[in-house]
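A single protein chain has been removed from this complex, and every other one stays in its place.
Now for chain A:
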Amino acid sequence: MTEYQPLLQLSGVSKTFADNTVLDALDLTIYDGEFLTLLGPSGCGKTTVLRIIAGFEQEDCGSVMLDQQNLAVLKAELRPVNTVFQSYALFPHMTVYENIAFGLKMHKVAKADIKTRVDEALRMVRLDSFAQRKPHQLSGGQQQRVAIARAVVNRPRLLLLDESLSALDYKLRQEMQIELKRLQRQLNITFVYVTHDQEEALSMSDRIVVLNKGKVQQIGTPREIYENPANLFVARFIGEINQFDGHVVRRIDEQHVEVVAEGADWVVKTDHPFVADDKVHVLLRPEDIRLTKSELVLDSVHVEGHIYECSYKGKTLDSYIRLASGTKVIASEFFDEDDPDFDYRLEQKVALQWTTGWEVVLPYEYAN
């Protein structure tokens, strides 16, 4: 991200509705040209962030700076920011062409230029032949693309997209994800995309901001967020994860400590300066766990348990394992059709293993 210049800076932005604190001293820098995703559960304040940036909502305190200019003094209609609304909000009494031309008309662009730019935008979203349709004559995906064209045709510095794909069905959503990425690269406009869908966030973003209860939980690339979650909330929100609670026995070297969890001694890798007796969570993604039938087991076993459920997922086989302590674990393994042993009986005893370093070790949080 270092080649990017800061474009928009939110500093200490707070927003309270009645006595519901929706944003709590939010700090966030958005860089020019990036695809940034705000990810968080429903009601965590994502839309409110967008509405403050767009100017529909006034922050209670803090500042919003765009290109070193304080946005507080700039009305919504004057900000070089455009929004793709979750509901599309297409003007029902105007044709597709008029919808897309609306922003240019408001900015008093010359008529001939309007035509060129609208036609170009229509081509870009592949709706050239739909210019004279009314919005209600279009399918959901087409309306979606009109909404995008209507926003990008104004060449905003910043494009805000609020759950723009969530109303579309799965297949169309996948296509539109790719389409959006293509558009973003092609236009070189900064995108701020809001979603509660972690898969969507991981596949589209340059950077992800994980929000919860109006606070930033973590900012990072999809890979950082997935592989090194900063806390339990992020770890659990971004995909499936297994959690083992334990404590540190001793430090082995700069990067490794010995942990006792699930009645076993594990060597784990961590940058955190844990000392003996610190309570920790050891976290593992289901796909990082390798299962072996217990009778075949060698050394380097981490823990053993019994299979209590198997679920065929197409690409993978998900096994649900109960450990002696009662902790439940999910392991997700790729199918190997050539392996005759690749199948588990219910109540079969299995050993769990993983490569040291694949686990995530977090300081203990009271939250369970």
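Throughout what follows, contacts are C-beta pairs under 8 Å (C-beta built on N, C-alpha and C of every residue); 3 or more make two chains touch, one makes a residue touch a chain; residues count from 1.
Operating definition for what follows: contacts and distances are computed from a predicted model.
Novice: Name the absent chain by its UniProt protein name; which of "NADH dehydrogenase subunit E", "Spermidine/putrescine ABC transporter permease PotB", "Dissimilatory-type sulfite reductase subunit alpha" or "Pyruvate ferredoxin oxidoreductase" is it?
Specialist: When "NADH dehydrogenase subunit E", "Spermidine/putrescine ABC transporter permease PotB", "Dissimilatory-type sulfite reductase subunit alpha" or "Pyruvate ferredoxin oxidoreductase" are compared with UniProt, the left-out chain turns out to be "Spermidine/putrescine ABC transporter permease PotB".
Novice: Among A:Arg150, A:Arg285 or A:His302, exactly one should touch the missing chain; which is it?
Specialist: Looking across A:Arg150, A:Arg285 or A:His302, the contact with the absent chain belongs to A:Arg150.
Novice: Check the options A:Leu36, A:Ala54 or A:Val303 and report the residue that touches the missing chain.
Specialist: Of the candidates A:Leu36, A:Ala54 or A:Val303, A:Ala54 is in touch with the missing chain.
Novice: Pick out which of A:Gly103, A:Gly246 or A:Gly305 touches the chain that's been left out of the picture.
Specialist: Touching the chain that is not displayed is residue A:Gly103.
Novice: Which of A:Ala89, A:Ala264 or A:Cys310 touches the chain that is not shown?
Specialist: A:Ala89
Novice: Which parts of chain A face the unshown chain closely enough to count as touching?
Specialist: Chain A touches the missing chain through residues 54-56, 76-78, 81-83, 85, 87, 89-93, 102-103, 106-107, 134, 136-137, 150-151, 154.
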